[in-house]
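The structure appears below as structure tokens.
One protein chain is absent from this view; the other protein chains keep their places.
Coming up: chain A.
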Amino acid sequence: MPATASTAQGSASSPGIGAYADVTASEASLRRFLHGLPGVDQVGAEARAASLGTRSIKTTAKAHALELAITMVDLTTLEGQDTPGKVRALANKALRPDPADPTCPSVAAVCVYGDLVGSVKEVVGHQVNVAAVATAFPSGRASMEIKLADTRDAVAAGADEIDMVIDRGAFLAGHYLQVYDEIVAVKEACQRADGSHAHLKVIFETGELQTYDNVRRASWLAMLAGTDFIKTSTGKVQPAATLPVTLVMLEAVRDFREATGVQIGVKPAGGIRTAKDAIKYLVMVNEVAGPDWLTPDWFRFGASTLLNDLLMQRTKIATGRYSGPDYFTLD
């Protein structure tokens, strides 16, 4: 029997994000801080991700992982052709992913454009979260007023979670403080009348940031600005989520908690289509960030077709047989 040694946890008395106030005091200090983070060696990061991908998850471990992965799915449709009817169908699937099996858990959330939040809400109520993309998704190219109005509309319509995009142009031009201020402002716009706030996820579009150094810097930037989650991609740019990009982000949230005591979630989105891939991500979460992240509160999959493969594999484990795709719903 392989014995896994326990993982060291973060310190109990952490200084909190306040200790970093001087970092975000000026453009210059923020740049110095982000550029002072340790670099990421591309070859090494990709090799580490690949080696974690060779873990062999079988029998009971596989059953556990599939169940967990289903509860972590943000079931997503982000198309120009989305209609209230389409998103209602998706919402029903989110509640009962496998109509043949009432023991199958619901997914974490349904993710749609802001104007369709109400239609989803009618179906799911408070049983499944509704996530809305905002801030001129997917390009992020609009004025600040429009981005904030976009966010406030979605929150007012009942969105539990807001998935915002950063201004990649500003980031790549080195205007880090502008990106920071935007995230802070959107976080404020997530505030509801009763004082609670919609959960904020910040999308980097890592396929446009391109380098792992940029991914690490963007992660720290968003975490310092107070995001609840960091998310890889919109799904509209290739490559979307990859294992090495997610590795770098998991290292960032792990280090951030160590430094501040604040835990941040991670959401790879786009391109994760098979149960086998999803399990690789869970292994990586387990071994890089640690088991504390292995819940839907701290890790999500942004996906659409992934869910049916998870269901098919789950049924295979329960029955010993593969059933055809016609036994699972297309929504």
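The rule we apply is simple: a residue touches a chain if its C-beta (ideal position, glycine included) is under 8 Å from a C-beta of that chain, and two chains touch if they have at least 3 such contacts; residues count from 1.
Quick note on the criterion: contacts and distances are computed from a predicted model.
*Asks:* Would you kindly match the missing chain to its UniProt protein name, picking from "Quaternary amine transport ATP-binding protein", "Aldehyde dehydrogenase family protein", "High-affinity branched-chain amino acid ABC transporter permease LivM" or "Sarcosine oxidase subunit delta"?
*Replies:* "Aldehyde dehydrogenase family protein"
*Asks:* Just one of A:L68, A:I264 or A:L311 touches the chain that is missing; which is it?
*Replies:* Hidden-chain contact among the options goes to A:L68.
*Asks:* Given that one chain is not shown, which residue among A:V23, A:V40, A:L221 or A:A240 touches it?
*Replies:* A:V40
*Asks:* Determine and list the chain A residues touching the chain excluded from the picture.
*Replies:* For chain A, the residues touching the absent chain are 1-8, 38-41, 43-45, 47-48, 54-62, 64-65, 68, 251, 282-283, 286-287, 291, 294-295.
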